[in-house]
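As you look at this complex, bear in mind that one protein chain is not there, while each of the others sits in place.
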Amino acid sequence: MDEKDIRILKAIGTLGSGSPDRITDETGIPKSTVHYRLKKLQEDGIIENEVFDINFKKAGLGLTLITEVWAEYDSGYHKTVGEKLGEINGVNQVYFTLGDTDFILVSHLMSREMVEELIEAFEDVDEIDRTSSTFVITTLKNEPNPFNDYDIEKLMTKLLPEMD
Amino acid sequence: MDEKDIRILKAIGTLGSGSPDRITDETGIPKSTVHYRLKKLQEDGIIENEVFDINFKKAGLGLTLITEVWAEYDSGYHKTVGEKLGEINGVNQVYFTLGDTDFILVSHLMSREMVEELIEAFEDVDEIDRTSSTFVITTLKNEPNPFNDYDIEKLMTKLLPEMD
Amino acid sequence: MDEKDIRILKAIGTLGSGSPDRITDETGIPKSTVHYRLKKLQEDGIIENEVFDINFKKAGLGLTLITEVWAEYDSGYHKTVGEKLGEINGVNQVYFTLGDTDFILVSHLMSREMVEELIEAFEDVDEIDRTSSTFVITTLKNEPNPFNDYDIEKLMTKLLPEMD
Amino acid sequence: MDEKDIRILKAIGTLGSGSPDRITDETGIPKSTVHYRLKKLQEDGIIENEVFDINFKKAGLGLTLITEVWAEYDSGYHKTVGEKLGEINGVNQVYFTLGDTDFILVSHLMSREMVEELIEAFEDVDEIDRTSSTFVITTLKNEPNPFNDYDIEKLMTKLLPEMD
Amino acid sequence: MDEKDIRILKAIGTLGSGSPDRITDETGIPKSTVHYRLKKLQEDGIIENEVFDINFKKAGLGLTLITEVWAEYDSGYHKTVGEKLGEINGVNQVYFTLGDTDFILVSHLMSREMVEELIEAFEDVDEIDRTSSTFVITTLKNEPNPFNDYDIEKLMTKLLPEMD
Amino acid sequence: MDEKDIRILKAIGTLGSGSPDRITDETGIPKSTVHYRLKKLQEDGIIENEVFDINFKKAGLGLTLITEVWAEYDSGYHKTVGEKLGEINGVNQVYFTLGDTDFILVSHLMSREMVEELIEAFEDVDEIDRTSSTFVITTLKNEPNPFNDYDIEKLMTKLLPEMD
Amino acid sequence: MDEKDIRILKAIGTLGSGSPDRITDETGIPKSTVHYRLKKLQEDGIIENEVFDINFKKAGLGLTLITEVWAEYDSGYHKTVGEKLGEINGVNQVYFTLGDTDFILVSHLMSREMVEELIEAFEDVDEIDRTSSTFVITTLKNEPNPFNDYDIEKLMTKLLPEMD
Partner (left out) sequence: MDEKDIRILKAIGTLGSGSPDRITDETGIPKSTVHYRLKKLQEDGIIENEVFDINFKKAGLGLTLITEVWAEYDSGYHKTVGEKLGEINGVNQVYFTLGDTDFILVSHLMSREMVEELIEAFEDVDEIDRTSSTFVITTLKNEPNPFNDYDIEKLMTKLLPEMD
């Protein structure tokens, strides 16, 4: 990636769109370059499918739970248990962490009845020792494009360190 | 939303694409209906922009941190503090929770030096009392489309409860 | 429920009485309406038996304990264990919660010797892994009628949302 | 209280009714005695008003939260803070405890939006340092009459110790 | 116990002596009464043997540890485990508590090597799940006679409540 | 101290008495030696006053609390705060510890009402940040003479290391 | 660094010596090469002074404490507080960590009296909120040369990743 790539990726985030015309307007990079670069970024696997962004709340998935999971400690357990957790209805993110908790999960649920179903699904996984969930009162940020989490300057200095 | 909408939303998740042709192939719903429904779902705000999916790791954002934040307890504090947290470079998700911790954050960083920068950015927010971060060893799941987190049957019974 | 029902339910709480005469005095709703509505609320199961309120302290049950219970994690365990907990002498409330603790219990006991008996009763339930109890120094509120926990305005806006 | 009183109190619990006829049927104690004793128990303040029992769920108060509260440590603080907590809409029980947590609260709420209102009401109490709430998944027991929490034998041996 | 008994018991604490002469000097109670009362208090088991007070530090037992013990949860376990703990060399006090920890122990040891021996003795008790010990930096108070922990007025009002 | 001293100190513990005759019977050490040694141990401050042992329970002090105290962290605070804690009615032992908690206290109280008084006395000490108390269900051991906590062999090897 | 450098560094660890002769014997690398490489490693700052290894226990520093420190949260605080901690007598290692605790310290002390001095030195640092120390019972490993912590194969594959 060079500076142009980063400016294009950032523009995709800012615009919430991958339209070459709009990226050119935003960045001043000629449209043919934008075309070429987008193709290259897809070939390199940095950007993937162009998909619709889902509005969780409007789609009826407005209840978010964060769950800590402790599992039986065994050789290679974090892979097998982590996969089982990921297959449970409603579980959206599964992180295996370094700290006190084995896994941290984010789930998006449809209704309060689903909370009990989720807890029962955890109870049905043999390797799980204990879970502790907390209810999200307000989601203050959940950004699909991580380039939106950064100033353009920070992206430049961090992804192009040789430019310092 | 009715059954057709849910099948279309689920197909978008499965295919990783919003192409009407492919949705018709996947669901058997006539293409003109798919077109009309997609337009309707966008008007209702259930689906939003069609954007490129970013591969975090390949884009150089392969280090994930989960941070618990405790802030000074004050009238309306969770909104003002939550917004400040969301503006820090690298912070991708900000949840205000019911439990012991005030905020839970997910951040995607580029390098180990950024960890210290993130910690210093937290230190610069006056209202923060303390933070505790843990390093994600493996991200076992991080699904952009929450409809992919569900079986089609579950979606049907939960989003169309009147059909029971 | 409509506004009249809520005003009647709130009056029952305020007066500590279900007497139609007194409810009429309190609310200005005609006595025949009060009669009819009380009957309807009973048919709908919203109000149940008219029972004496017990003064715990004077009845000799002046010692209150709050107990956290952790149980063996197993499929469906929260129902079977929860029922066993509810059958123990002195256990008054049994909550299965989302957080770190499996169950939270409130017990009303008669004497200090009963504390040891309660702990021994917990020890006799096989599925229990651990308990932690704390002694209530002062019960500052324990309201039998939850409508007394609300202002009449709050009840109106929350139970009649369509009126907003 | 003597044995007859305890049998009457227990019968009120079992029957969910204070009807002298039914108490006589249940206990075999002559109706005139039941009348006299009920009057005496009321004069002694052991039983209070005869009130309708509210079905929380049907009355629209189906969401239960348990909250731990830590407050600023100051001379006499537990009384002033405890009273403020009891005045917050939805707070049903307030216990000042011996353990790690200053107060434990049980609240019955009407809807998920009320959770945020409750948290904001806590934020508005100056003396509160921190709160941690957990969501009740299932209420397995919540008995209005504590005599129902006991076997008749236990009540006899504990409330009439001189009979041992 | 009446007022005279309490004044005598308190004087024993203040003087660190059970000498009737000195108690008479301290309290103004006639010596013959003191004699008679001491005999009565011994017969009632309120005071026991007259023994030498040991100065822990000078006797070479200057290292104090406080240990929390968690044991396997089983029917009647607190008695059997508690007794085993009390038999370990150096363990001076064993409390079975209501809270999070099963047992709290105070031990007086002779040297740092004994710390390891104590930990190994705990490891040898099968029913113990885990221990956590902390080292006492300074013992600010350790009073053999609990009457010395009270003002005379407090003793009077609390042990003679009928006098209020 | 030499071997004879240790055997005498242990005998005092075993017998619950400092009577030279009984110590001679127990140890076989000639009475004149016992006399001389006891005098020497007193001169060296190893044994102090000969005092009556109090039976806590029979003396009306049957309720034991263990309290953790956290105080404001300041230069030399542990001495000033520790002394204030020791002066509170009912506080029997005050330990300043190395671990997470600043002070650990053992208190012997007369009645449940005193629990609230003790908590209020803690609230009145300005430097205290927080306390957490737990109720002792059973005191399984509380030995006034620490030599009773040891086998005679252990005492010999530990207090006379040069003999190894 | 290349393979020869790693083999030399590992040999220094294994032998506990930087003698070129012995390194040649251990590795089979010609002595002149060893000489040249050692000089180069010193110029690059990878190896520093050749110093005597201290035997902590024999040098009278046999008591090890591990301390967690929480400090006032402020802009840049971890540098200023960390330096103050490092200047306290006996503090050997100071780590600023990502987790729940701000700093983790390892200290080597000479005697039990020094524990109290260390605690008092912490109390004298204004920015410190709280400390919690634990006593090391046994140091099972404390390796001055980190190359001794690795198999030679692991060193090769990890430090020479391009060779994979």
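Each chain gets a letter, A, B, C, D, E, F and G, in the order it is written, and its residues are counted from 1.
Just so we're on the same page, a contact is a pair of C-beta atoms (placed from the backbone, for glycine too) under 8 Å apart; a residue touches a chain by one contact, two chains touch by 3 or more.
Values in this document were obtained by computation on a predicted structure and should not be read as measured data.
Asker: Take the complete complex as the reference. Which residues in chain G touch the chain that isn't displayed?
Answerer: Touch with the absent chain occurs at residues 1, 9, 12, 16-18, 44-56, 58-61, 64, 66, 78-79, 82-83, 85-86, 89-101, 103-104, 106-108, 110-111, 114, 134-147, 149-151, 154, 158-159, 161.
Asker: List the residues of chain A that touch the chain left out of this view.
Answerer: 70, 73-78, 98-100
Asker: Spell out, residue by residue, where the missing chain touches chain B.
Answerer: Within chain B, the residues touching the omitted chain are 63, 112, 115-116, 119, 134-135, 137-138.
Here is the rule we use: only the chains that are shown with their structure count from here on.
Asker: Any chance you could check whether A-B or B-D wins on number of contacting C-beta pairs?
Answerer: When the contacts at A-B and B-D are counted, A-B has more.
Asker: Quick check: how many Å separate the C-alpha centres of chain A and chain G?
Answerer: 38
Asker: Just curious, how far off is chain F from chain E if you go by their C-alpha centres, in Å?
Answerer: Each chain's C-alpha centroid was found; their separation is 6 Å.
Asker: Between chain C and chain E, what is the gap in Å from one C-alpha centre to the other?
Answerer: Computed from C-alpha means, the inter-chain centre distance equals 42 Å.
Asker: Where does chain B touch two or more other chains at once, residue-wise?
Answerer: Residues 78, 98-100, 134-135.
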